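Every protein chain except one is present and positioned as in the full complex.
The block that comes next holds chain A.
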Amino acid sequence: MRDVAVVGFAQRQMPQFDGSPTCVELLVPVFKELYEQTGWTRKDVGFWCSGSSDYLAGRSFSFVQAVDAIGVIPPVNESHVEMDLAWAMYEAWIKIQTGEVDTALVYAFGKSSAGVLRRTLALQLEPYTMTPLWPDTVSLAGLQARAGIDAGLWDERAMAEVANRSLTDAEKNEYAIRKGGSSVEELLARPMYADPLRKHDCSPVTDGVAAIVLAAGDKAREVRERPAWLTGIAHNVDPMGMGRDLTRSPSAQRAGAALDLDGVEVAELHAPFSHQELILRRELGLGDDVAINPSGGALASNPMFSGGGIRVGEAAKKIWSGEADKVLAHATSGPALQQNLVCTLEGTL
């Protein structure tokens, strides 16, 4: 296997972006930031891969138009996934492993606010027996949260503790769109929204873009003194239906079990709902000594198609800065933690 590291990361997040769903306007400055971080020009990028979906904002072929932000003369080596940035990164990692390229820039964009996000996402469900009922994302998460409460695996207090810690940590994150912790008591005193979920248990609708740069071997060492080496990456998927045991996430467990998680100091978990962090900690076997989501996590902001990849970027920053030697990043997709990607990043090989 080739040694591949995360060497660049940039993001933009906002409650409501008033521009085009192609988000070229946001991607151009993000790419510029990455050229500055790496010292590269676009011609130094061997492979490009994006994550987005036209359903999100109703603009057809938005991923083709987003390519304008790259500039394609001379032509570029480019691909797209209708998945989160973290899966675009996985494709780029494979591409580098093949030896065809040494570097990659992956990006994702989404204007969730253009439609009703929790409704739009019903289109990712099983189309015969689920989509016609339009089960919204919040409802499906609510069914999962209740299942765990009824089983005695967590309670509203444990969920509020996750939210309070996330909103407190988010105060230090300039990109977080919801921030400001108070106390578990104060959060529990707030009204129920989608019983058993309060609004702070649900990630806020977020528009935004994010991008990650990967490089192999010496190319990575040229960019950073301390590249964040991708020492493990795996992803798995559970069945679509809601008939499974919703209190567990076998796909997250299996992805984590494929990696060496010993010594992880920080974990950035993509948990768009507070109880999902509790499921993930259990499935990944993360102890109390692991710092969870110091960025504030997805409860502070969660741009569709970037939210998972942002976890990778935030985790990588801990390696670059020397704050940690080994970190974990996780991304999810689909309803109720159906699909999960886990990777480890380390400062030394």
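Please note the rule applied: contacts are C-beta pairs under 8 Å (C-beta built on N, C-alpha and C of every residue); 3 or more make two chains touch, one makes a residue touch a chain; residues count from 1.
As a working rule, contacts and distances are computed from a predicted model.
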With one chain of the assembly withheld, which option in "ABC transporter permease", "DNA-binding protein", "siroheme decarboxylase" or "NADH-quinone oxidoreductase subunit H" matches that chain's UniProt protein name?
-> "DNA-binding protein"
Out of A:D102, A:D136 or A:E277, the sole contact with the unshown chain comes from A:D136
Using the touch definition up top, pick the residue from A:R12, A:R118 or A:H200 that touches the left-out chain.
-> A:R118
Full-complex contact with the absent chain, from A:D68, A:E171, A:E186 or A:D218 | A:D68
Kindly state which of the options A:G19, A:G263 or A:G322 is in contact with the chain not pictured.
-> A:G19
Residues belonging to chain A that touch the chain removed from view | 18-22, 24-25, 28, 31, 42, 55, 57-59, 65, 67-73, 111, 113-116, 118-120, 123, 127-136, 138-147, 150, 192-197, 239, 241-244, 246
